[in-house]
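To start, the structure under review is shown below, and the notes come after it.
With one protein chain held back, the other chains of the complex are shown just where they sit.
The block that comes next holds chain A.
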Amino acid sequence: GPLAERRLLDVRLGELPAWLATCDFSPQGLLGGVQKAWNSYYDKYINVKRGGPAGISMLLAGYCLLSYGWNYQHISKISFLVSV
């Protein structure tokens, strides 16, 4: 289909800049993108009849990684390592 309507995983590597150009980066656009992403994740892993631990465990793991990334500067300092 046309480039603008394809999802990110269906876009080839060479077409990535063009695809990024068609994206909507205004606040409403970003919010809409976040909303769509959350809805697709929710419908796939949480809003099912017999879900498992996968739904929230992936969210928690992502949160762990994100917080580690944010605190990396602080963790990697020598003074911190010495004080532990």
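Just a few scattered comments:
Basically, contacts are C-beta pairs under 8 Å (C-beta built on N, C-alpha and C of every residue); 3 or more make two chains touch, one makes a residue touch a chain; residues count from 1.
Please note the rule applied: contacts and distances are computed from a predicted model.
Of "ATP synthase subunit b", "U6 snRNA-associated Sm-like protein LSm4", "Regulator of G protein signaling 11" or "Proteasome subunit beta", only "ATP synthase subunit b" is the UniProt protein name of the chain excluded from the display. Considering the whole complex, the residue from A:P2, A:P27 or A:G52 that touches the absent chain is A:G52. Although one chain is hidden here, its contacts on chain A can still be listed: residues 44-55, 57-58, 61, 68, 72, 75-76, 81, 84.
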